[in-house]
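Complex shown without one protein chain; remaining protein chains in place.
After this line comes subunit A, so read on.
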Amino acid sequence: MALPPSADPLLSGSVSSADPMRGAARIFSGLLEARTGQILSESRAWRMETALKPVLRAHGLSDMDALASRLMGHKDAMLENDVVNALLNNESSFFRDLQIFDMIHRHILPRIHAQRSDRTLRIWSAGCSTGQEVYSLAIQLCNDMARWRGWRIEILATDISTAAIAQAKTGIFTQMDVQRGLPVGDLLKWFDPSGDDWRANSALRQMIDFRTDNLFDAHAPQGEYDLLLCRNVLLYFTPERRQSVLRLLARHSHAGSVLLLGAGETVIGHSEDFVPHAEFRGGYGRRADAAAQSGGAMRRAV
């Protein structure tokens, strides 16, 4: 992933006046912002040293200042990548916010099923982290396979973190991961033991197209999606960048699409394209006139 041409993160990392970061930390936060658009919150900034310790070990560096010096000394794409991956928050869990998954299962998917005459279901998880959310969706679909028999199901899952996507692709989760949110019945049905860990079975893994992709220079999404999830992603961005992400999501949605954000996130004040969904509490749909301008109801160009 290329840096924006105008940004030299090692010189221009933006920080607030109440910035708790000093010296080397400013350099790392600047790199993160330039590469991902994410701003380090104060709470994450305090955890920076812990997050970067594995990077120090892997590259044989003694401390944070040595890491900053190496970054400033010469271009080291691998080191930059490792720093960015370490600073990204990849926290995720299966069926996170159970009521959202309940709504998807009981209301949103049946509604899409009733509306899509071409028998194609398209889902995009933007900011999928290590894959728990999208594997949860795949489990829901597999558990309801009678409904979806004969359908083409396309699930795209993107994240800017190369490490998170590599992890997600393996489908391997620790005991701690599967303890959080995954019902034991689904564990036994859809996962196989893999040493001390568990691995999603091949049927599940093959349903999902995991791609490393940047929401500010997106290449992976194609056409329009029926269900878009971008949960706990916008909170890391400035208001301007939130608008940019929501415009991207709007470009890849249609009049019947449903957008789901994180519990503390909203489109209000950030988007002309989406409005709170009339039926699905906590979900968002395209504003009628905005959807009409972009091509009418339920259109999908793939």
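We take it that a contact is a pair of C-beta atoms (placed from the backbone, for glycine too) under 8 Å apart; a residue touches a chain by one contact, two chains touch by 3 or more; residues count from 1.
Everything below uses one rule, namely that contacts and distances are computed from a predicted model.
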Which of "GTP-binding protein", "FAD-dependent oxidoreductase", "Chemotaxis regulator" or "ABC-type quaternary amine transporter" matches, in UniProt, the chain that is not displayed: "Chemotaxis regulator"
Listed residues A:180, A:211, A:247 or A:277, member touching the removed chain: A:180
Of A:98, A:145 or A:288, the residue in touch with the unshown chain: A:98
For subunit A, residues in touch with the removed chain: 93, 98, 175-176, 179-181, 183-185, 187-188, 192-193, 196
